[in-house]
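Just one protein chain is left out here, and the rest sit where they should.
Should a chain be cited, it is by its letter among A, B and C, assigned in written order, with residues numbered from 1 in that chain.
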Amino acid sequence: MAGRSVSRGAKPSLVLHVPSETAFLVVVRDLTRKMAETAGFDATTAANLALAVDEAASNVIEHAYHGKPGRSFDVRIDDRPKEFRVEVVDGGDMVDPQRLPRVDLERYASERRKGGLGVHLMGKIMDSVTYRRSARKNVCCLVKRKA
Amino acid sequence: MAGRSVSRGAKPSLVLHVPSETAFLVVVRDLTRKMAETAGFDATTAANLALAVDEAASNVIEHAYHGKPGRSFDVRIDDRPKEFRVEVVDGGDMVDPQRLPRVDLERYASERRKGGLGVHLMGKIMDSVTYRRSARKNVCCLVKRKA
Amino acid sequence: MTSDLTVDTRDVEGVRLLYPRGFLNAHTVRVFEGELQRTLQDQRFKIVVDCSGLSYIASAGLGAIMGSIEEIRGNGGDLRLASLNETVRNIFEILGFNHLYRIFPSEAEAILSFRPGGGPAS
Partner (left out) sequence: MTSDLTVDTRDVEGVRLLYPRGFLNAHTVRVFEGELQRTLQDQRFKIVVDCSGLSYIASAGLGAIMGSIEEIRGNGGDLRLASLNETVRNIFEILGFNHLYRIFPSEAEAILSFRPGGGPAS
């Protein structure tokens, strides 16, 4: 068999502008997973990266916008040579990264809490998760290094 | 069996901001197909709608931007109650809708042409395809009525 | 019309089976929580969540399970999981949930584990 193929290197960034409704989370997820697979991550890692971005976007809808529809946020996906970087940018309430909860899974169930798992998962999946304020926007930056 | 479900009605618009590279066409396609399925179209129709948008985006990259990277265009997807509407917006060369070719498939092969099929396909798939100039941008508007 | 999550239920040998079909995230979690609440109201504390139709789960879904487990176990029952796909199992492992919950390859094994003397999780 003879063969030829087209494959892809790192790409300039793609931005998805998303209304503040949870119905769109699945679109954020699918796009992130596709871009992560294109960036060379295996299927399981790509699914995990998509989950981390789903969590960041869920938090924007629930906490920055308090579940109000009619707002929007951006998901900027950057496939860089050494890392896969996603920024979730919103114009809602600020996050205080110092006040993000830390989860102790041993005690979690008995505390009867439901929150905190999203931030915990993002940290487990990504190499870094940082929050900053830029041009009056909140930017949550998620980075995964390439192998 | 007892059951519950969440399903979706019409949604506000989602915008994908895309670099002018053919490598991103697959992302445009996947997003359109997903949104079309969510809007209630069957799998084959959703794939066709995704193809029409792929064709419009390909034309922007090839004809409005002449294959130059470093530019970008927007794909705005609007799931309205009675129609599914996609606008592809670019800042490149204008299209003259009058000069878009009409394909006569009977004679097509013998004319040894390769072009014209994209515009033809868009017209076959959509209920309407219109071009307009707005705020110094080219807008290609593709509409499919819901059944 | 696509449906993002449905949750069918069934009772077998006194065990309540939940069949989430679709994905379980912040958008769909209310449906799942609703079925879980109904199960507890029915005084059904032996619960198997058959995940064969579940494409993925986000923290909202995991939180719903976490939020009910004390009540379930406090009533002498348990919530056990079956037929997780690779994506879902991976998330359970990342969170260490595989140490908090008994997970079975198949629904049948999960049901059998509730019989007196039912074997340990495989």
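We adopt the following convention: contacts are C-beta pairs under 8 Å (C-beta built on N, C-alpha and C of every residue); 3 or more make two chains touch, one makes a residue touch a chain.
Because the structure is a prediction, the values reported are computed rather than measured.
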| item | value |
| --- | --- |
| Full-complex contact with the absent chain, from B:E37, B:D54, B:D74 or B:E87 | B:D54 |
| Option from B:V26, B:L100 or B:V143 whose C-beta touches the chain left out | B:V26 |
| Positions on subunit B contacted by the hidden chain, ascending | 22-23, 25-26, 29, 43-44, 47-48, 51, 54-55, 58, 61-62, 105, 108-110, 112-115, 117-118, 120-121, 124-125 |
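Basically, only the chains that are shown with their structure count from here on.
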| item | value |
| --- | --- |
| Whole-Å separation of chain centres (CA-atom averages), subunit A against subunit C | 26 |
| Multi-chain contact sites of subunit B, meaning residues that touch two or more partners | 8, 38 |
| For subunit C, residues that touch 2 or more chains besides their own | 4, 27 |
